[in-house]
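Step one of this worksheet: look at the structure below.
For this depiction, one protein chain was excluded, whereas all remaining protein chains were kept in their positions.
Presenting subunit A:
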Amino acid sequence: MSLSENQVSQIAHLACLSLNEAELKDNTQNLNAISSLVEQLANIETDSVEPMSHPLHMFQRLREDVVSEKEQLALFQSIAPEIRNGYYLVPTVIK
């Protein structure tokens, strides 16, 4: 199927990306090329095939429900773009 610039713009919005006009044009062209590559899969018979989400067919391990990590707020916030009083700062959401 062919993607329009409008659809690509909507995908970018869902992905939390903004595209300028040139990027939108470029991406529409490339995503359509990739889309036709992907169309090949439609011809393969897979009705009786289970989807494979993981190579090792393993089960999720469980562990004791105990605290295993130390609190490292100061260390983790030392690399944050903007913090105040232990909080991450973002532009005002509610006035």
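Rule of thumb we're sticking to: a residue touches a chain if its C-beta (ideal position, glycine included) is under 8 Å from a C-beta of that chain, and two chains touch if they have at least 3 such contacts; residues count from 1.
Keep this in mind: contacts and distances are computed from a predicted model.
A.B. asks: So which of "Glutamyl-tRNA(Gln) amidotransferase subunit A", "Probable membrane transporter protein", "3-isopropylmalate dehydratase large subunit" or "Putative monovalent cation/H+ antiporter subunit A" is the UniProt name of the chain that got left out?
C.D. replies: "Glutamyl-tRNA(Gln) amidotransferase subunit A"
A.B. asks: Extract the touching residues of subunit A with respect to the undisplayed chain.
C.D. replies: Within subunit A, the residues that touch the unshown chain are 3, 8, 11-12, 14-19, 27, 30-31, 33-34, 37-38, 40-42, 44, 46, 49-56, 58, 60-61, 63, 72, 75-76, 78-82, 88, 90-93.
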